[in-house]
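Encoded as C-alpha cells, the structure appears first; notes follow it.
Missing here: one protein chain of the complex. Every other protein chain is in place.
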Amino acid sequence: MGAFAYLAPTNVEQALSQLAAEDAAGNRAQMLAGGTDVLVQMRSTDKGPRTFVDVKHIAEANEVRVGDDDVFVGAGIASAVLNENDELKALLPGLVEAADLIGSTQIQGRATIGGNLCNSSPAGDTIPALIACGAVCVVASPDGAKKVPTEDFVTGVGTNVLKPTELLVGFQIPRPKGRTADAYLRFIPRTEMDIAVCGAGVALTLDDDGTCTAAKVAIGAVAVTALPVPEAAVALVGTKVDDAALQAAAAAASALAKPITDKRGTVEYRKKVVGVLTRRAGAIARDRAAAR
Amino acid sequence: MAEAVDLKAIGTRPVRPDGIDKVTGRAAFGADLNLPNMLHGKVLRSPHAHARIKNVDVSRALAADGVMAAISGADLAGVQNDLAKNILARDKVLYHGHAVAAVAAKTAAQAEAALDLIEVDYEALPPVLSIDDAIADGATLVNENQHTNGDTSKPASNIAAVQRFERGDIEAGFAEADIVVESEHRVPTAHQGYIEPHACTATVNEDGKATVWCCTQGHFDVRSLTAAVLGESVGNIKVIPSEIGGGFGGKTIIYLEPLAVKMSQLSGRPVKMTMTREEVFRATGPTSATWCKAKIGAKKDGTFTAAQAWLAYEAGAFPGAPIGPGCMSVLAPYKVPNLLIEGNDVLVNKPKVCAYRAPGAPQSMHAMECVIDELARKLEMDPIDLRLKNAADEGTQAPYGPTFPPIGLKECLKAAKAHPNYATPVPEGAGRGLAVGFWFNIGMQSSAEVRIAEDGMVTVMEGSPDIGGSRAGMALMAAETLGVPYERIKAHVGDTESTGFCNVTGGSRTTFATGMAVIQACEDIIAQCKQRAALTWDLDEEQVDWVDGEAVPKPGVNADVKPLSLADIARGAGRTGGPLLGRASLNAQGAGASFSVNWTDVKVDAETGRTDVLAFTAIQDAGRAIHPAYVEGQMQGGAVQGLGWALNEEYIYDADGVMENPGFLDYRVPVASDMPMIDTQIVEVPNPSHPYGVRGVGETPIVAPLAALSNAVRDQLGFRIDDLPLSPPRVLAAIDEQR
Partner (left out) sequence: MSKVHVSTTINGDVVEFLCEPQQSLLDVLRDELALTGTKEGCATGDCGACSVLANDRLVCSCLMLGVEADGQEITTIEGIASPDGLHVIQQKYLEHAALQCGICTPGFIVATKALLDKNPNPDETTIRYWLAGNLCRCTGYDKIVRAVQASAEELAYEA
C-alpha cells in the first residue's frame, strides 16, 4: 500500500521530473491546485493514497501575461487573485466572472481555473467561458509543451487528456481585439455556493455598425462535457445580436443540450434554462462589445 | 405582574454573559474536548434502506491495528426499545445510514479502517419510501409488529397512530358555507441543519462511573436515555453539556453517547465520537415529509363555518411523527364552530424523525394558511381582515381542548395592518403573501439555584443548555427580581451533578419555565435577605421590605437603620446564618401560546423559476421580551429557516432510499446573499402565568414563512403551486404547465 506525500515544485521542469519519478515508482501523483475539489474527493469518493504535486509554487503556472496578441493565464492562480487583476477583468470579463462564480469567498481564495478544468466536471463554470473566449490549454509534458484547445481537453466525467507525467501550466487566450467581449452566466438555485445547474459562455465581436462578425458560444452542465454550440454562433454572426438572433442562439443551445435529471435539475429544466442563459449572456457580451 | 414601565433590567439589550468566549474561540463545543489516552469512535452504517440482519461479526475489526473496542446491537444490554434500536440496529436495518456497529481505536484513521473489517450479513428487503407506498393496500411493512394505535385486533400497518380532533358537525358546517376552498400539499423531509455536528466524549472510570461531555439540548435527558439504553443506573452517569452549536429540536435525543460510554467501559479509555456532516444528514432525525389536505368553508362575510384537515406525516423508521402538534396547530388561530382534524403517523424506511422547531406545525399550517389565502382571494377580502374576523381570542376554545387565556393574535394582526411595510405597495411585477403562525409552547420541569458571593455578586446556576442567549435572559430576570445591576450577575448552565433537574431546552420553554425557577430562586434570596436584615435590625421579618436591591424597613416601621444592600447582607452572612443560597424547582404550568403574522414580497424569474425574497416582516407576540435583541433574533432566524424550507431545502432520495444530497452543497440552506433584512415587531400581550409575562418565542417564527412565501409566489404568478419547496425546477414546470 502506498502512502500520502506532498511535493511543492517551484518550476515546470522540476514538476515534470517529480511527476516522472512518481510515475516510475508506481505512485499515483495528483496535481493539487486550490484543492477545493481534490480534498473533498479525497475524503469521500477517492480516498486512496497519492503524492500531491502542488501547482501553486510553480512560477510559470502563477503568471498572467498580457501580450499584443495573446493573454496567458497561469493554471495555479486563485480566482480571488484573478478577480483583483483589473487589466484581465477588463479584457476577459466573462472568464473572470466564471472563475469568480465558483463557490464562496473562501473557495475563491483557493480555487483556480486550471483546477476547475482538470477536475473535468460537466458543471465546471470556467470551462464554457474558456471555450467561448478561445482558450488553448498549455500542457507541459516530457515530450515538450503541447497546446490543446479547451473543447478537446475534457474527455468525460472527471477525465481529461492529461497523462500522469503531464501538467497543465496555463491558458493562452487570444487577446480580444476591437469590439470583442465575452460573458458567462450560470444558473443556481441559491445566489451563491451551488454547483451550476447549467451555464452558458458567449464571446462575440461587433463591427462598427454593431453587426456581429464572429461569435463563440459554449454551454455547461448539460452534457458529459461542456459543449461548443456552433449553431448558436452561426445564429449570431451577421446580425445585430437583436432579440431574434439571441432567441435563435438560445434555441440552438437548448437543442444541442443533452442533460440528465439529477438532484440539481431535470432534463426539461436544463434544456430550457440553458437557452435562457445563452440569450442573456449573449446580450451582456453584445453590450460589452458595443461599449468598447 | 410587573408593568413594563416599572422594569429596569428586563427589556434592555446587554451583552450576553457567555458572549466573549463565543467571539474569541474560547467557548468549548461538543467536539472541542480532547482527553489524554483518548480513543476515536466510528459507526458502521447500513448500506440498505431496509434489510434483515442475519449476522454481525466484529471480531476481525477488534483484532485490527489500534482497535480497542468493537460493538454491535447485542452489546447494548439495556431497554430494547425504539430508541435503543435506532442507536444500534438489532434484527433489521430500517433506513440507509442506520447504525449497525461501532469501533473505537487509537486514531480516527484506524477506527475508519476497522469499519471495513466488520462483517454484516444482510438480507435486503424492499424499502417503503413514501406515505403513498406505506398506506397502500398490501404495502411492505416497516415493522411487522406495528398495529395502528396498538390495536392488535387489526392487521399490522405502517400507520403507527391516528389522532383526531372533532368539534360540531363537519358536514353541516360545510353545507352552511357560501364558499368552500380545499387543496392538498406535500412537503418533503427537511433537516434542522444546525452547523455543529453531534459530538461526545465519554470516559468511564474503574469504579464504573461514567462522565459524558456532549452537545445537547438536555443533558438530564442524555443521562436518563443513555442509562436506559445501557441498563445502567442514572447515578452512574454524569453528563456535562458543552456549548451547543445549534439544535432546533435535533439535539433533544441521543445517538452516540451510549456507544461512547460502552466502548469506554470496554477499553478503559476515553472515547470521542463525532459525526460527519453526511452522517448528520443520513442518520440523525430530520422532520417529517408530509402530505396535508386542508378544507375551509365560510359565509360570504368571511365567517368560517367549518374546517377540515387530514395530515399524514412520515415518522421514519420508528413511530413518533409530530402529528399531535400538527393537529393542535393547524386551526389554532381561528374560531371554527365545526372541525375535523386527523393526523396519521406513518412508518417509512427513512431516519427516525426528531423535533424540528415547532415540530409538525409548519407543514399543517402551510396547507391551511394556503387555503385561507385562496378564500380571501375568492371573497375579495384583505387577508388580514379575513383572519381578524375569525381570530381566536381570550376565551376561545382551542381545537385541542383548552380555552385560551389572553393571547396576542388579534394584536399581531392589527399591528400588521398598521405596519408601514404592509402599507407599502407591492413592487412592480412582484407578489406579496401573508400567513399566521402559532406554537402552543410548553412548561415542564426546571430547577435553579442563586448563590450570593461575599461581595454580593450573584451566580445563577440552572440546567437549560443555552442555545441562543438564554443565559442573558436568566441574568436579566434575576437582575430585575433582585434589584441588582445585570453586570453583577453571572448565569451558568450546570452539569447533571452541579444543578437540579431541568427538562430539555425545547418547546420554547427555557425563558418561561427555567426563567420562572430563576425568579423564584431570587425570591428565595430576597426572603432570606429580609430575614437577615430583620435579625440585624432586631425587627420582625414582616417589618422589612426589599426595594431596589436593598432591605429597608417597611413604611411606618420605626427603625433608625441604613438600608442593607445584597452585598451588605452577603458580607455579614456568617453572622446571620451562613451563606445566601436560593433555590427553586417547579413544573411550570401555563406556558402561553405565541402567535405571529408574517408577510413577504417576492419576485419570481419566470424564465428560470427562481424566487428572490425582496422583503420579509415578522410580527409576534412575545408576552414580554426579556432581551428584545434575542427575541428578534429568534424571529429572524426562524423566518429564514422557514424560507429556506419553502424555497430549496429537501431530502432528495433515489429509488433505493439513499439520500442523494447529504451535505450543505446540495441540501441548500439559505446563505446571507439569499436573504433580505428581516424586519421585526414584537407585540407584548403578557402571559398571566409568568411573573413578567413571558411567552416562549423560539418556535412560532418558523411556522408562518412557508405559507407566506407560497402565498406570495401565488400572488405574483396568478396561480397556486401546492407543494414545497418552490425550487426553480418546480416553479418553472408549473409556469410552463399554465402556458
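Letters A and B mark the chains in the order given here, with residues in each chain numbered from 1 onward.
As a convention for this text, a residue touches a chain if its C-beta (ideal position, glycine included) is under 8 Å from a C-beta of that chain, and two chains touch if they have at least 3 such contacts.
Since we're looking at a predicted model, the values are computed, not measured.
Asks: Just to verify: which one of B:D32, B:D57, B:D382 or B:E523 makes contact with the chain not shown?
Replies: Touching the chain that is not displayed is residue B:D32.
Asks: Which one touches the absent chain: B:L39, B:A114 or B:I467?
Replies: Final answer for the missing-chain contact: B:I467.
Asks: Who touches the missing chain here, B:G168, B:G246 or B:G483?
Replies: B:G246
Asks: With the missing chain put back, which residues of chain A would touch it? List them for me.
Replies: Counting only chain A, the missing chain is touched by 3-6, 8, 32, 34-36, 39-40, 42-44, 49, 52, 54, 56, 78, 80, 103-107, 109-110, 191-193.
Asks: Need a quick check: the contact residues on chain B for the chain that isn't drawn.
Replies: Considering the whole complex, chain B reaches the absent chain at 13, 15-16, 18-20, 22-29, 31-32, 34, 192-197, 243-248, 274, 276-277, 467-469, 627, 629-630, 632-634, 636-641, 663-665, 669-675, 677-678.
As a working rule, only the chains that are shown with their structure count from here on.
Asks: In angstrom, rounded to a whole number, how far apart do the mean CA points of chain A and chain B lie?
Replies: Centres of chain A and chain B (C-alpha means) sit 44 Å apart.
Asks: In the complex of these two chains, what residues of chain A are touching chain B?
Replies: Residues 44, 187, 189-195, 197, 262-266, 268-269, 272-273, 276 of chain A touch chain B in their complex.
Asks: Taking the touch rule as given, give the residues of chain B at its contact with chain A in the complex, in rising order.
Replies: These residues of chain B touch chain A: 278, 607-610, 647-648, 652, 660-661, 664-666, 668, 670-671, 673-674, 727-729, 732-733, 736.
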